[in-house]
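Removed from the display is one protein chain of the complex; every other protein chain stays in position.
Coming up: chain A.
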């Protein structure tokens, strides 16, 4: 791409420049799993990304599946039949999820990528290319998304340029499960309700301690005060509704009594059940 040719070369940007993508954690999990299960000789896995395009133009990548392929020095053979079969199967379950692009493991875009990208361009306009660096080449697992722009001279296709687009990797879904069980290689036991509650309370207490420490530090002059944090803190404190102690007590006690009542009811029901059980067996023995 010599600088002198710049005037003749045309970039056809078919997408808005603000295009961005959002990846669900499931997709990363799936890609990692496929990579682990890749065939012996394969260096990377590639596959199809499914999802939808949100009203604001963000590509929401929600699901994926691997597609077997063969790669030699300058050729890529994709199992197209497999791809279509799998697509049909997925559509049966969730017709709302359509092809939005494809993924490949490895760092960045490689030579063969243009060919595969061209194939996916025929399936869907402007596909997204997601790369997941499962080899941790730079010491970090980079996840990147690209769209391709065609570079043409007149109406002759010269090359495709892959342009990186912003990728949102926030994991709302996974947060609900709790990272604790997704992060560690082995978790012996799922946390129960009360254990979860305990962990949450510990988090809260730790946060309150942090705030205390910060405020103390500021008051003692050890840390330079930050107005923004100060405002946040005062807002938080102010958001507590003001109750008179008697009102508050009433509120807590009423709630407590409600809970106790339901607890009582359910305990009665349980006692009744075990009583009936005993009577039943006793009656049968007689």
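Throughout what follows, a residue touches a chain if its C-beta (ideal position, glycine included) is under 8 Å from a C-beta of that chain, and two chains touch if they have at least 3 such contacts; residues count from 1.
By definition in this document, contacts and distances are computed from a predicted model.
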item	value
Listed names "Eukaryotic translation initiation factor 3 subunit H", "ubiquitinyl hydrolase 1", "Neuroendocrine protein 7B2" or "N(6)-L-threonylcarbamoyladenine synthase", matching UniProt entry of the absent chain	"Eukaryotic translation initiation factor 3 subunit H"
Which of A:39, A:55 or A:221 contacts the chain that the document leaves out	A:39
Sole residue of A:137, A:219 or A:273 that reaches the chain not shown, by the stated touch rule	A:273
Residue among A:54, A:206 or A:219 touching the omitted chain	A:206
Interface with the undisplayed chain - residues on chain A	24-26, 28-30, 32-39, 45, 62-63, 65-66, 68, 79, 82, 85-86, 89, 92-94, 134, 136, 140-141, 143, 169, 171-179, 181-191, 193-194, 196-197, 200-201, 203-204, 206-207, 210, 240, 243, 248, 252, 255-256, 259-260, 262-263, 265-267, 269-270, 273, 276-277, 280-281, 284-285
